[in-house]
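Sharing a structure, written as structure tokens. Questions coming.
All protein chains of the complex are present and in place, except for one that has been dropped.
By written order: A and B. Residues from 1 in each chain.
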Amino acid sequence: MTVSKAFWRIVLKNIGTIVTYTVILVVFGSINMNSNSTTTQFEAKKPTVVIFNHDADGALAKSFVDYMEKHTEISDEYENDDKLKDALFYETVAVAVDIPENFSTDLAAGNNPEIHMQSSAGYVGELAKVSVRRYLMMAQSYASLDLNESELVAKVEKALSKDTIVEVKSKVDSSKFLRAATYFNFANYSILACVITIICLIMASFNRLPVRKRNLVSAVNIKRMNAVLLRNSCIYSGLMWLFYLVVGFVVVGFDNLWNTYGLLFAINSFVFCVCATCIAYLISKFVQKSGAINGIMNVVALGSSFLCGAFVPAEYLPAGVLTFAHVLPSYYFIDANNKIIYLENFDLASLWPVILNMLIMAAFCVGFVIIANIVSKKKQKIA
Amino acid sequence: MKNVIEVKHLTKSYKAHKAVDDLSLEVHEGEILGLLGPNGSGKTTTMNCILSLLKFDNGKITVFGKEMTPSSYDAKAKIGVVFQEVAVFDELTVYGNIDYFCGLYIEDKETRAQYVADAIKLVGLEDCTKQYPKQLSGGLLRRLNIACGIAHKPKLIFLDEPTVAVDPQSRNNILDGIKKLRDDGATIVYTTHYMEEVEILCDRVIILDRGKIIASGTNDELKALAKIEEKVTVEIPELSPKQLSGFEKIKNVSEVEYDNGVLKVVYRRGKNNLGDMIEYLKENRINYDKIFAERPTLNDVFLELTGKELRD
Partner (left out) sequence: MFWHNYKYAFRTLIKSKEMVFWTLAFPFILALLFYMAFARLHDYDTFEPLNVAVVNDESYRKDVAFSEAFKSLSEGDERVFNTQYVEKEKAEELLESGNIEGYVFVEENEAKVKIKENGTMTTVLVLAVEQISQSVDAVNDIAMDEIQRANGAVDIPAIYARVAAKISEAQPNIKDDSRVMNIVAVEFYTLIAMAIMQGAMVSSEMMNRCLPNISNRGKRVAIAPTRKSIVVLSSLLAGYTMLFAAVILLILFIRFVLGIELGDNLGLIMLHSAIGSLAATAMGMWLSVILKTNDAAKNVIILTITMVGCMFAGMFGGQKVFFDEMLPIVNKISPVGMITDGFYSLYYYDDLSRFTVNIVSLLVVAGIFFALSIRGLRRQRYDSI
């Protein structure tokens, strides 16, 4: 059928858009997933620490380095230069410590030597600082006793050796699925961008005044043509969903998604794709110029992604922003993704919060379609 | 007569396609020259070459007696062009558009204000000076397009199909405006594929086809080429074959055609053919409803010369 043919020809003409947003998703989704920055999973990676030890022979200095080695990742790739400064700024290095000469003897003598430290501003920086401070505090506490250096080292090490026993209640290792959730959360942006851009462009070229006139007078029933357009839009969104699912398997890893959690992610993202189609359908009723479509799409996609936690995890967003985000469908998509990873059982009661989010998205869909139809009814006569 | 433009042996090809093929022409001062030809015949390309917008393979072009180059600013100052496509700023009002383009020629503000007002009057846009192009109808937009091209009172004006897709009222307005420009002393090169306009407007016509001049001259000179003097059409409800064959024997008649109650008779030469025909009908007691005679059109000329219709 000619309408369908024209539809897919326009899709093919805009394949560059799809490629661009997919590349963004793959590159930045993966970076976010593996990021050791403040955002997620800091527990999985120890903070990176740089130590300039000017008291190489000192027993306490050595003990300090050992202690740091145990609790952090010590990097020897840095000099005390701009590269280190940049690394501190960008939080790839949490803390840089400068151990002065004669540190060990001075400390044992109770002289409290000065230690220079630079830290990054982030959370990991704070954590690494806690380790540094703790060792030095303990050393200073024991320094008041009249001990020689090796006795002091032994006492301090013993005191710091005690770990707190931590019981973890959850039997599920959510970090395994955190990667998947991060991917799907980021996909929020790419799905919105691809679906809105392409569908709006297609609707715009069919609705542009001269074309619209021609369509209206043509033998094709206008209602049937709209139905065909809508059906093809849904097929297109479905293909995009399938495509991003396949990309997800590649990026996240097959084993991490080939399970019940993966199924839930897939269902959730499918519901969201339908929702994105409805958003695109609604926007297409208002906007017809291709420049304007690009602008609106960017505002909608970036806005939903930033405010609902697609780029920055929702737990770091201010409460007010999250409250506001409740009016956006993306919030429920991302919230559902974040809830899926903490599921332990798959009975209805456990699944209910996730299902509820999907139902809310479905409600958004119905709302968007109703508004779109009201708008197009009003516009029908003005051909 | 002075020549404002002289083009000698102009050739321009786009890859294998020869758009203009060894074309030579002159434009005399004070005339309206019609460049007539179907789409793709090389009219616009010739114009763009004269304006030094396009590179060409061969030939020599002089305007106002000097060779035309991209930096012939003296010549350019005296030229006005109305392009086929509407070239205006959507963000500027009617007045703003004309003032802007006029400002590329006229520095002095007072003179410019006067010139812009004149141009608005010439094309009859007095009532919409504050409107934006989007608010104008197709015809008014064309008029604005013309005003932008001629506001600086050029001595030589190129009009590239300025009446395409224009309503009759705007068209008449545009044609009147062009005549007025000529009366004010401008030389005009008028490109079109509407024969009627050429017949009404032009002093001289050049007919182009596939980049070549196939005929040139005044309207009458060209019509002489049509080898048709006159066409007489008579509505006759009934006609026997015998009666029909009688028409062919009338003096000067070269072709007779009868179809659906309409008789068409073509005369190659001669005077008073219509009178002769009426007399013949009376003599033979043939009843007729309507009778009228047509002089040949440029379309007939074109048809005669190329074997195809001018307007596609």
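Keep in mind that, in the parts below, a contact is a pair of C-beta atoms (placed from the backbone, for glycine too) under 8 Å apart; a residue touches a chain by one contact, two chains touch by 3 or more.
Owing to the predicted nature of the structure, the values given are computational and were not obtained by experimental measurement.
Engineer: Looking at A:Ile18, A:Val50, A:Val65 or A:Leu127, which residue reaches the missing chain?
Structural biologist: Residue touching the chain left out of view: A:Leu127.
Engineer: Which listed residue, A:Leu136, A:Ile191, A:Leu229 or A:Val271, touches the chain dropped from view?
Structural biologist: Selected residue, touching the omitted chain: A:Leu136.
Engineer: Residue by residue, what part of subunit B touches the chain that was omitted?
Structural biologist: 14, 48, 51-55, 70-71, 73-77, 79, 81, 83, 85-89, 91-92, 96, 99-101, 103-105, 107, 148-149
Engineer: Take the complete complex as the reference. Which residues in subunit A touch the chain that isn't displayed?
Structural biologist: Missing-chain contacts on subunit A: residues 20, 24, 27-28, 31-32, 35, 37-39, 42-43, 82, 85-92, 112-123, 125-127, 130, 132-134, 136-142, 144-145, 155, 159-160, 162-170, 174-175, 290-292, 294-295, 298-299, 302-303, 306-307, 311-312, 316-318, 321, 342.
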